[in-house]
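Every protein chain of the complex appears in place save one, which is left out.
Presenting subunit A:
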Amino acid sequence: MERAGRADKVEEYSPPAGKVPVFVALRDIQFAKGRFALMGAVVTLITTLVVFLYGLTGGLASAASSTITGLRADRIVFGAPAGAAPTVSFSNSTVSPAQAAAFASAPGVSSARPLGLSLTRLTASEAATSVSVLGTDAALLPPLKSGSAPAEGQLAVGSDTAAAYHLAPGAQVQVGPEKLTVSGITEQRSFSHAPTVWTTLSTWEQLSGQNQPTALALSTASGAGPGALDAAQGTKTVSLADSLSGINGFDAEQGSLQMIQGFLFVVSALVVGAFFTVWTVQRKPDIAVLKAVGASSAYLVRDALAQAAAVLFGGAVLGGLAGAVGGVFAASAVPFDVSVLSVAVPVAVMVLLGLLGAVLAVRRITAVDPLAALGASR
């Protein structure tokens, strides 16, 4: 009997690069709905938790540092009291007029603006709150939503602070020992978890009792560092991003949350890897049969990975959506960053790390001996 339509030449076959076999993968998921639903639910829950943590980490970072990250500058210069070595610390730093002048006239520096930073109390309408006060040039103010930049004896407040305390331009508030007038409403910023209010350097000096700025905000023409100037002036200049470790508790807070995220990612990879290890062991007889009838290891591994990807993607997307919806509600009570990136990044990392766990599990497929399909001892 002739074999119609069949080539006389037998060749090795592996699925083409762009073609992912899913024949068995999808039918296994349909057949073992309970097991895969359970695994998908675990992925969903872990992803939800990771998205929450990711949003919380972003929100807390923003609450601790948005005043600094929003500055129109690229470097921060830290100084130190006489006799002390400069460190990256907003609470310890102080910059002398000579140091400020040296940086302002340094080659490649387009501006060196003083920053006076302190924490104090704002009282308005018999309600009080902690605020961070930043005394600086009007050029460093966040975009104004109404009113004008503060002059002497005035301050600008963030929009959320203004809404919370019913402040508008012209309102009188007590900031530390000084009574100031609100000149304008800016975009909301905060420093060290306290909403920031903005004023002039001299007003800041009056209310903080300081006579020198805390640091300098540099704008450089090419992003170049100050070179030997730090050594000559006894200062320490770092990028805007590096300066965040100068905020009290910033590194510890972010490090703790990021460590929890990292553990969750590792746990998810291990859980997914363990599930697919058990699943692969359970499937060994089927794999042996498929190999015995001519399925290549490449075909079977790709089929198994497609199955893992389907479970991971489904679970992670659901978890991402749950995390995003939960985050929207959480944002009204706690600092929480909800954005496309804050959801997409943890979802993508979950899928990638889960796939890594699955790869380690399904590589066992290559070791399955098709001889096992023939039954007991041979």
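Heads up, the rule we're going with is that a residue touches a chain if its C-beta (ideal position, glycine included) is under 8 Å from a C-beta of that chain, and two chains touch if they have at least 3 such contacts; residues count from 1.
Heads up, the rule we're going with is that contacts and distances are computed from a predicted model.
**Student:** For the chain not present in this complex, what protein name does its UniProt entry give, out of "Helix-turn-helix transcriptional regulator", "Cytochrome oxidase subunit I profile domain-containing protein", "Polysulfide reductase NrfD" or "ABC transporter ATP-binding protein"?
**Tutor:** Missing chain, per its UniProt entry: "ABC transporter ATP-binding protein".
**Student:** Of A:A128, A:L341 or A:L374, which one is in contact with the hidden chain?
**Tutor:** Spelled out, the listed residue whose C-beta touches the missing chain is A:L374.
**Student:** With respect to the chain omitted from the figure, which of A:R27, A:R72 or A:H166 is a touching residue?
**Tutor:** Here the residue in touch with the unshown chain is A:R27.
**Student:** Which of A:R113, A:K236 or A:K291 touches the chain that is not shown?
**Tutor:** Going through A:R113, A:K236 or A:K291 one by one, A:K291 is the residue touching the chain not shown.
**Student:** By the contact criterion defined above, which parts of subunit A meet the unshown chain? Give residue numbers in ascending order.
**Tutor:** 1, 3, 6, 8-13, 15-16, 19, 21, 23-24, 27-28, 30-32, 285-286, 289-296, 299, 370-371, 373-375, 378
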